[in-house]
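Of the protein chains in this complex, all but one are displayed in their positions.
Chains: A, B, C and D, in written order; residue numbering restarts at 1 for each.
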Amino acid sequence: MKIKYFYPLFLVLLVSTALASLPVPPPAGGTVTGKVTYTGTPPKMKPIDMAKEPNCAKEHAASPVFTENVVTGPGNTLEWAVVYVSAGDQGSTPGTQTLRFDQKGCQYMPHVLAMQVDQPFEIVNSDPHLHNIHPLPKINPEWNKSQPPGTPPLMAKYDKPEFIPVKCNVHPWMHGWFIVLNTSHYAISGSDGSFSIKGLPPGKYTLTAWQEQFGTQAQDVTIAGGETKNITFTFKALPY
Amino acid sequence: MTTGESAQGPGMKFFVAVWVGLMCIVGIEVIITFRHLPPRELLVWLLALAFLEAGIAVWYFMHLKYERAALAWSLLPALAFVVFMMDHIWPDAFRLLSMRLLSN
Amino acid sequence: MGKAFGVVLIIITLVSTAVFIFHDFHGISLWLPVDASAHGHRVDHQLMETMYGSGLLFVLSQIMLGLFVWQASDRPEGWKYKIFPGGAKPMVISAILLVGIEILTLSFVGSKVWADIYLTPAAPEALPIDVQAGQFAFYFRYAGADGKFGALHAEKIDEGSGNFFGLDPRNDVAARDDVVVASLVIPVNRPILLTLHSKDVIHSFYVRELRIHQDIVPGLMIPLHFTATQTGRFEIVCTQLCGLGHYQMKAYLEVKTQEEFDKWLKDQEAAQ
Amino acid sequence: MSQVDITAESGHAGLMEDSPYGIPSGKLAMWCFVISDAVTFSAVLFAYGYLRIGSPDWSTPFQFSPTILNGIGMTFILLSSSLTMLAAVEAVKAGRKSAGFGWLCATALLGALFAALHLVEWGRMIDEGWRLFQNPLGGSVHFGAAFFSITGLHLLHVVGGVCALAVIAVGYRRGGYNSIDVEVAGIYWHFVDLVWMFVFPLVYLMNVQ
Partner (left out) sequence: MSEAAHQHAEPTGFIRKYIFSVDHKVIGLQYIGLGIVAVVLGMILSWLMRLHLGWSTLAIPGLEKLSPAGAPGNVMTPEYYLSLMTMHGTLMVFFVLTNVPFAGFGNYFLPIQVGAPDMAFPRMNMMSFWVTFTAFLVLIAAFFVPGGPPLSGWTAYAPLSAVGQDAGPGEGWGQTLWALSIAIFCVAQLLGALNFIATTLDLRTKGMSLARMPFSTWAWFITSVIGLLAFAVLLPACVLLILDRTAGTSFFIPGGLVISDRLQAHTGGSPLLWQHLFWFFGHPEVYIAILPAIGIVSHILPAFLRRPLLGPRVLISCLAAIGFLSYMVWGHHMFVSGMNPFSAILFSVPTLVITIPATIATLLWIGSVYGARIRFTCASLFCLGFISVFISGGISGFFLAQPSIDTYLHATYFVVAHFHFVMGVAAIFGMFAGIYFWLPKMVGRMMNETLGKIHFWFTFVGVYCIFMPMHYLGLAGNVRRYAAFTDDYLAPLIPVHQFITIAALITGAAQFIFLFNLVWSRFRGPKATENPWQATSLEWSTTSPPPFDNFGGRQLVVHQEPYLYGVEGSAGDYVMQTSPETVEAR
């Protein structure tokens, strides 16, 4: 039914975005779902000693927080991996929604913030003490700003795709990522390692999974119509 | 004033002799260098010769000998004092060796 | 005007001195905190000696100045000035003698105190702890079960994954059991030997209660030893300007009894 | 105008206190500058010594040929320029204008030659891969930093001196400068020579293989 109308609709969409860049409804299309997993022994995550910041130490006294480089889930799955279309992308919509990056209990929420090029995001300090936000880009311009408690959110965006580590010098254990992508087709694996990328127009894609410790893996996927493809990324893990 | 009472140099012949002497000292420095002494010994020799050379240059070329003694007595002790005080930094230079952070 | 000056100056002097003497005001203590180290009383003693000597000089000279100005205020027109009894010479001689003796004693005794803290080697049974400062936190490393510290590799430092020291557990067995924590926990009454180093800029290790202070210079490993004599929880603060988070750069020193310390260390080894 | 001119030309002539050193102000100021500049050079040389002591992997790359040979040539030129400077001062004092001008020009030319040889030397080092921050032999990077900054500071003095000598030579011939100015310039020039007497052994000879 819908496929019948797809091509004319797509043409119209192309023309309209090119001419007027009107708000566009998300194109219907195929979906890729799957899991990010590992084989081998992953490094043991270390408990974070927040003694330096008594506020945070108190907050996490009951259940200690661990480092988040390799967060594993049941069934050898990996959390916080980013899966995105790295080649053959089509039908991406520009990111306009303002994302939120929170600093709470001396941790970054979320640990990995994926966004599109030129997509605005705000950085919020929910703690009663100072943080400084120091993203360490190599291509994008670098900045390092501190955010005293009670000050308005910092607004930012990046105009080139890049994987940017983020740190807080005041609390050196705080560690996060800004993932700036050229596409709107991306997903971050959840606590069970699963991800799902929706709305892919038919075509041949390369999907890449990125994990901060283990690097990247790529797979080719062909989407024919409104189908759902299932793929699994498997990283090799080393204990140290 | 200069023209009146002082700075009546001894004439060019003498200065040429001083110049020859200075060149000889430079020669000695080079010769000592290529006898491959241990660095510390070489440093002592070279410094001694350099100070000798510098002294000759200040004394004759820069005409300090032909000025009133007060000038030399004002300038040189001040310089010597400051340079002497600077020597207080050496113990920390040796700390760089003995307490170097053993990483990489 | 002269009377006013004299009175104001003397009031300022007395009030300033009084605050030194009665240094406790409704919970605001304007005095040194408790001394918790084996050498601390000598520092305190030296400080008190100086306080008495220079405090006396301060009070005397300010009051003298105030008094003389007071006297000078209502003298008649055409007053012939009086010369200080004896003129300048006794003044100069007494200054040289009094201040000379004062500073001679101070420098002799004071230098001895200093030398005993900073120029003596640590006791052989001292507990070695490795301290690394970085923007803007301290981390402490205990050698672990094997009694050996793993080697440091600057390029391996990765704060996000908790490798603050740049250890290489993959290739370096000695590094695998090193205990890295964010608080300095030490046993009471046992000599401690810290090795201080910094991974980025100059920081400083300052514990008020221990009366100990040492800058941590990048590129150098600076030894520092002391013995804590009281159990408790004290602040370790950075006193050398190190960047925007300087004022939040601190850690805690926890002095425990030997048994508590042993238990704590065992727990940490197990947890890591 | 009045008093200043009197001080300038006929000295204090009973209107002023005698200068304690009996030399013109310009000469005094130059002597003070020389002392101050000597402290500057000492500071840099001390910094060099400090870092050298602290660097166990110090490189000693120089060989007799070409570096030291070139250095001896440069020393010869600079020392000779001191000699021509002395000749210039003698001539100027005796009022032999054209001789004074000639000797001044010779001094400036020798200075320029020194600078040129120095730059050739630098060029060779740079070709070999030496930089302020780089050591092609893999040893301490301070060698390049110390070498270029110390010799660079000296070179700056030489170039400044050559310019000053040229200005004074022309000015002297035109009558704008007098014999005292030439003498003051001479003190500076000899000082530049004197600094080289430390730079050559400490920076060149101490770094011979």
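The rule we apply is simple: contacts are C-beta pairs under 8 Å (C-beta built on N, C-alpha and C of every residue); 3 or more make two chains touch, one makes a residue touch a chain.
All values derive from a computational prediction rather than experimental measurement.
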| item | value |
| --- | --- |
| Visible chains that the absent chain touches, using the contact criterion stated earlier | A, B, C, D |
| Contact footprint on subunit A, counting only the chain that is left out | 54, 129-130, 132, 134, 136, 142, 144-152, 154, 165, 167, 169 |
| Touching residues (missing chain, whole complex) on subunit D | 1-5, 7-9, 14-17, 19-21, 24-26, 28-29, 32-33, 35-37, 39-40, 43-44, 47, 50-51, 54-55, 131-133, 140-142, 144-145, 149, 153, 177-178, 180-181 |
| Residue ranges of subunit B at the interface with the undisplayed chain | 78, 81-82, 85-86, 88-89, 91-93, 95-96, 101, 103-104 |
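Assume only the chains that are shown with their structure count from here on.
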| item | value |
| --- | --- |
| Separation of subunit C from subunit D, taking each centre as the mean of its C-alpha atoms, in whole Å | 48 |
| Separation of mean Cα positions, subunit B and subunit A [Å, integer] | 67 |
| Touching two or more other chains - residue numbers and ranges from subunit B | 96, 100 |
| For subunit D, residues contacting two or more additional chains | none |
| Subunit C to subunit B touching residues, read off their complex | 151-155, 166, 197, 218-222 |
| Sites on subunit D touched by subunit B in the complex | 11, 20-24, 27, 31-32, 34-35, 38-39, 42-43, 46, 49-51, 53-56, 64, 68, 72, 75-76, 79-80, 82-83, 85-87, 89-90, 93, 179-180, 183, 186-187, 190-191, 193-194, 197-198, 200-202, 205-206, 208 |
| Subunit C-touching residues of subunit B, taken from the complex the two chains share | 95-96, 99-104 |
